Every structure is written in C-alpha cells, then in structure tokens.
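Only one protein chain is missing from this complex, and each of the others stays in its spot.
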Amino acid sequence: MARLASPDTETAAKTPATRRRGELSNLQFALVVTVPVLVFLVLVIAYPLGYALNLSFHDIRFFGGYSATWVGLENYADVLSDERFWNGFLLTVRFTVETVLLTLGIGMALALVVRDLPPRWRWLRALIILPWAVSPYGAGIFFAYLGRGQTGVGTALANALGFDTSINFITQDLVVEFLALGAAWNMAPLVAFFLLANMLTTPPRLYDLAKLDRMSRFETFLYVTLPPLRFTLFVFTCIITVLSIKTFDYIFTATQGGPGSASSVLTYVLYRTSFQNLDLGYGAAMSFYLLALILISTGIIFFTWGRREARR
Amino acid sequence: MTKTRGGFSRGFTRRSFMATGSAALLGSTALGSGLFSGGLAYAQDFDLMATSGEPVYFRGWQFRTDVVQSNVDAYNERMNGNVDYATVTGDYPSLMETTLIANGDLDVLYANPSSAVRYMGGGWVMPAAELPNGQEIADSMYDNIREAWSVNGQLLGLSYFVSVRGTLLANLQRLDEAGFGDNPLPTTWDQLYETIYALHEAGVETPFLPHWFAEWFGISWGFLFEVMNRGGQVADAETHQPMMTVDGPAGATLEAWKRLWNSGLVPEEVLSYNEAAYIDAFRSGRYVFSPQQIYDIKTFNDPAQSADVAGHISLLPGTEQSWGLIDSAMYLMTSRDRPDALTDDVMRFTSWYGYKDENGDFAVANRWLEENMLFSAYRPVMESDAAREAIQSSVARPEDYDTVLEVYARTPYPKGVWNVVWSEEFNVWLREKLFSFLQDDLPVAEVIEEANAEITRLNERYGI
Partner (left out) sequence: MTRSRITIWLVLAIAVALIWTFLPMYWTVKFAFMTKPEISRFPPLLFPPDPNLASFFNIFGSDYTLADGTVVPASGQARQIILGLRNSLIVSVVVTAVTIFVVTPLSYVFARMEFPAKGKLLAAVLLSVSLPPVSTLIPFYVLYVQLDLVGTLFGLIIITLTITIPIVAWVMIGFFRNMPPIEQLGRIDGFSRLYIFTRIMVPMARSGIMVASVIAFLFAWNEYVYAQVLVTGSTAVTLPAAMSGFLFQAPEPGHLAASIFLSVLPPFVIAFFLQKHIAEMNFV
C-alpha cells in the first residue's frame, strides 16, 4: 500500500552519526509498536478461527449424545451444492454492490452540498453526519418501520394525499435495494465527512482556473474536485465492501432475512445454520467461504484500483 | 445425561430432603389428597429457604419483565434467595442453546416444549421429575399438558403458561361495517376463507392477517395448527413418521394458502414481520380476522393499549373444529456444572416460582392469570373462581367466556413434530420452505413430498 512516504529510509541511511546510542532501528521501533498489537489480535482472533477451522472438518451433533465425526472436506464440498448458500451468496453480492455505489454516491452528494455553505450555515455540516451515529441495529429498526406498508412513510403520505392505499417496500423484488438504501443512509455521512475534509484542502485557485477555462460544472467536478478524492474513495470502497458483506445485525432487525428468504444474505444463512440448526461443522465451513469472499473482493479492488492509487 | 448431575440430585436428596424428613412425610400425605392448601399451613415437601448464598441464574424472554422482576424480588426477600433474573432478547432459543452448549451461567430458564425436548436430548436439562415434589407437581397438571411436557414419562419442567396460539380473532366492528354483522361467525377454516373472499367482494381490502410472520413461531406454526385444526397430523405422535398427504388436511391447507397468496389479499411485508409488528397490525383495526395468541384478546380489548379495536375483538367458536395449537412454556432447570448446595437452591426456587410458594399458594401462576390472562397447566389454578373473573374481564362479550374455554379445551398439540429432538431443525426448514412455497409458487404436491422426506431424513439422522 503505502510507498508514498518513506522519508525515513533515506534519512536514517544518510545520517547514521546523528543516531544516538541505544537508538532503535526502523525495524526495531516498528516491532515494538506492532508486535504487541499483533500478538493481541492473533491471540484473540486466532483461537476462534482455529477452532472454527477444526469444526469445519467435523460433523458435530449434540443430540443423542455429543459427537464430532471427522469428515474431511465433505462440509466444504456440500456447501458448494447448497442452494441456500448460493442464494445467500447472490443476495450478498447484490446488497454489497448496491450499498457501495449508493454510499459513495450519496456521500459525495452530501459532501458537495455542505461544501458550498456560507460560513453562517456551516453548523449544518454537523447535522448531516448524524445518521452515522446510529447503530446498524437501530438503522434496521428505522428502515423496517419506514418501509413497511403498515407503518411506512409511503402509506402515510399516500393517505394524506387522499389515496387509500398502502405502499410497501419490503417485497421480494425490492427489499435488497431498500436495505441497501438504508445501509447507505447509515454509512454515507462517514464518507461525506472524509470527502469534505479532502475537498477543503483543494486550493481555491484551481476552481478559479477552471472558471477561466470555461469549464462546465460537471467538468469542474470531474477535473478539479474528483482527482484529489480518488484515494479516499478507494479506501472507503474497501471499508464499505467489507462492512456490507459482514452486515448481520442491520438485516436481522430490519427484515429477519425476509420476506421469505428475499434478504437472507450469506451472514444470515450462516446464522441459521450455526445458531438455529446447531450444524456447527457445516456452518464453520460456510463461514470460510464468507471469509474468502471478503478477502477476494477486497483483493480485487486493491489490485484493479488500489495499486494505481497508491502509486500516484 | 452427565454423571455429575446424578450426583447432584442424590446430594440434594441425601442432605436436604432427609434433613427435613418429618416435613417431607407430612408433605407426601398432603400430596395424596392435593387439597390441603386451605386453612392449614401448607406442609412443604422441602424447605424453600435458600441456603447456599450463591446466585441462581434465571433467564427468560421479554414478557412483562416488571411482573417477573417483582415475583423474583419477593422470593429473594422472603426466602433469603439470591436469584439473578434477566431477560435474554433476540433469537431466544438459539441464544439459550449456545449458553447450554457452553455450560454457561444458567440455572432456570423459560422454554417452549419443543426446545425443552431438544435441550433434554442434548443432556442439558434436569427434569422436573427430579424435584422432591416432582410427582405432586405432575399430578396437579392437566393430563394432556403433562403428556405434552414429558419425555419417556419424565416431566421436564414446571408450568409457566399454557395458551392457544392461533385462536381466530374477529373484529366485530369491521364485520358490522361490511354488513356481515348478523351472519354467524365461521366455524371451520374453509368457511373462514369463504367469508374472507366474501368480505373482499364487499369492499374490505385486507380481510385477513394470516399467521405468516417471520418469527420462529410464525408461518411454520401457522401451518402446523391449520393442518391439525383440519383434523390432520404432520407427523405421528409416537413414531414421528411423516403423515402429510396431498389429498388430506396438509394438502387442503396449502391449497387454501396458495389461493389466498395469489389473490393478493395479504401484504407481502407480513412475511417479514416480527411479533410486535404482527400484533400492531391487528391492533390497528386494518384486518377483520387473524389467528393470534388467546391471551392477546385481553390486549386487544384494552382501550389503553388498543383504542382502535378495544371492545370489538371476539373469537371464532370451537364447536366444529379446533383453532390454533397449544403454545406453552415451562420453567426448566439446567444440569450445568455447579456445587450441590447451589443445585438445591435451584430446585427450591423453581418449585417456589413454578409451583407453590411457601404458603402453598400458586402465587406466580395466579398473578399471570390475573394480569395477562396467561393460563396455567395446574388444574387448581384454572378451576378457581379467580380464573373465571380474570377471563370474563378480558373478553368483548359475556358469551365469549364459554367460547374461550371451549377453544382452549379442544386445542391440539403437535406432539409428532415437537416432542422430538429435531423439532427446531424441522421448524427452521419448514419456515423457509413455506415462504418459498408462497413466493416461488411451488406446487402443493412437491412441498408435501419434500416435507415428508425431510422428516424421514431427520428421523434417520437421529436414529428415530
């Protein structure tokens, strides 16, 4: 990732004389601050991960006496022919792609709106960040009430305008899009915030130059506003991708994976397998596919986009 | 069963039970007649005072936690107890199962019978039969309920409540408005569906809120009770072999569902409701009929909670067939690793809370009946005058009292799919399959065939 700032290598090489006695080398200093964290993370994460790995090679049964039978890779093979897994997989991909696009798009729009505020109105900037303070759990509740025909804003407005109808977004066809919109509501302010911070560092004279060049608003955005934001956009594409694939509590409170299994994303399928059916071996195998999905997605984003950005 | 648990109960019997030997003798005579709870001070089988000082972890789902808390406080105060009560929220059965697997801090918990059977299969439960007064407790229950709550003749838990889920409620006001006020209420599922379509013809947009919501006790239970109400069985009560047929009640149920779904009368969002949303939807007065908990008749007829429908919610008579199924819950004791003295306290608390208090009163059960119209498995509780008053004050019309008892008495219990170790697994499978049946328009015959095959598969997996 970061090859941009490496002033220290040169400095350290050039000025060995200034190094004090007992001074740490780069590597030593790095190890001192990194190793404890890594050890902590490894200890806390590796155990459950190893445990899950072990489970995934077994068929675990709790009833009629506990038993764990070694089945090798059978669980992994079974997952691949599991319809529910593939259904969940497709829903996860759909939800994630939509959430990332919506979050970045809306985040950008919000940032542009609050960038141009005159000083007396700047306090509005604080308001647009507020949805980000809501937990995914709370956001799920908000969007459940908002989207249902029974309690939703659509129905209320339609009836206020004299239409005797109910407008429901929690349907098999729309629910994933609706949930993605809710997730974007929750996360876009964070993106907006960082984009805004970056926009404010773009020198105003660039905009003056753009004006002299008679650029259209869109061109200004494309050639002046956007370029410095690209690395931020890359980082948040990664973060939002990971968060979206991992999402569980938001969907749990919003739809319980429904209606039917229309929003039973991979995490939800996993939850049902491991928690409700207690099929721990199979669930563990499935969770490694989920982990793989996360790693591959971020890997793809990094290799197709991130490396270029890092080199700039 | 773990060997430690056997040790615990022996320890209990040896020390506490024998120490209070004389009292126990007296208690067992009282038990013989079961009637000595009046003027005489009630002789306990065993002393209900807690002694270990260790906390007893009592967990339940969130229902009237204020009432539970005050009951627990009363026990702690009067019986020197150290009961730690809290609610466990979210996906209750799964969370409990996780705690049990991990041998977590949990001594007494709420459980539906299907979960209880499963926990028993996992070896995590100390059955109520192991209480010193276990036989007495079993004897004071209604036979059908004791049977539903027993595995191999062992009673698993003590009575929290016994209710009917799927009691068909009717909004009389909406019926009147639609011009159906003078028609007799439907008495069978087929009549009900006819009335629903007739209501729709008459301009009622959403005549029916079906039991199709997303909770683990939602759509799958809706299927179970409709099949049973139509006189069928999903699986055999003893052998657990599948019993659904396309021409039988199971087929009729699915055909009726398919027609209802395809008619578009049911908003799709119902399939994603939790129970709160389900209750609020009926409470809004938008729907005319809906299968609900029998005790929620009280909720719906209470103006403070349900102003829009209060006083108008009646129920369909059980003259020709049953409605719904027995939805019940017990207080279960766990068999986790803990000191013997603590196990003794667990038993004391459970007996006090789930059966009779130190004065020989069904204090907790009576309170539930009064406050929330929660019925009990104990005959003496249900056959009291207090019970009659409690029910009468909660219904819309005087004659509904008899209907409530009638519906209650006829309600079936799906022993074939609940009193078996795979009950929860089948429940999750069925829930998903039924949603898919509606949304993906699967053929009735295919679903029934698959459901039977799934039961067979589970039987094989667990060697049943």
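Note that the chains take the letters A and B in the order they are written out, and that residue 1 is the start of every chain.
Just so we're on the same page, contacts are C-beta pairs under 8 Å (C-beta built on N, C-alpha and C of every residue); 3 or more make two chains touch, one makes a residue touch a chain.
Note that the structure is predicted; figures quoted are calculated from it, not measured.
Here one chain is not drawn; of A:Y76, A:W132 or A:W305, the residue touching it is A:W132. Among B:V83, B:L158, B:L172 or B:I279, the one in contact with the hidden chain is B:I279.
Touch with the chain omitted from the figure is made, among A:F29, A:Y66, A:Y223 or A:F303, by A:F29.
By the touch criterion stated above, the residues of chain B touching the omitted chain are 59, 61-69, 84, 86-90, 92, 95, 98, 101-105, 215, 274-277, 279-281, 283-286, 303-308.
Summarising the interface, chain A meets the missing chain with residues 1-2, 4-9, 11-12, 15, 18, 20, 23-27, 29-30, 33-34, 36-38, 40-42, 44-45, 47-49, 51-52, 55, 106, 109-110, 113-119, 121-139, 141-143, 145-146, 150-153, 155-160, 166, 182, 185, 189-190, 193-194, 196-198, 200-201, 204, 207, 220, 231-232, 235-236, 238-239, 242, 245-246, 248-249, 253, 267, 270-271, 274-275, 280, 283-284, 286-288, 290-291, 294-295, 298.
Criterion: only the chains that are shown with their structure count from here on.
Computed from the mean C-alpha positions, the centre of chain A lies at a distance of 40 Å from the centre of chain B. If you check the complex, the residues on chain A that touch chain B are 62-66, 84, 144, 147-151, 164, 166, 168, 170-172, 175, 255-263, 272, 275-278. Within the complex, the chain B residues that touch chain A are 91, 93-94, 97-98, 101, 118, 121-123, 205, 214-216, 267-272, 274, 277, 280-281, 284, 286, 421-422, 424-425, 428, 432, 435-436, 438-439, 462-463.
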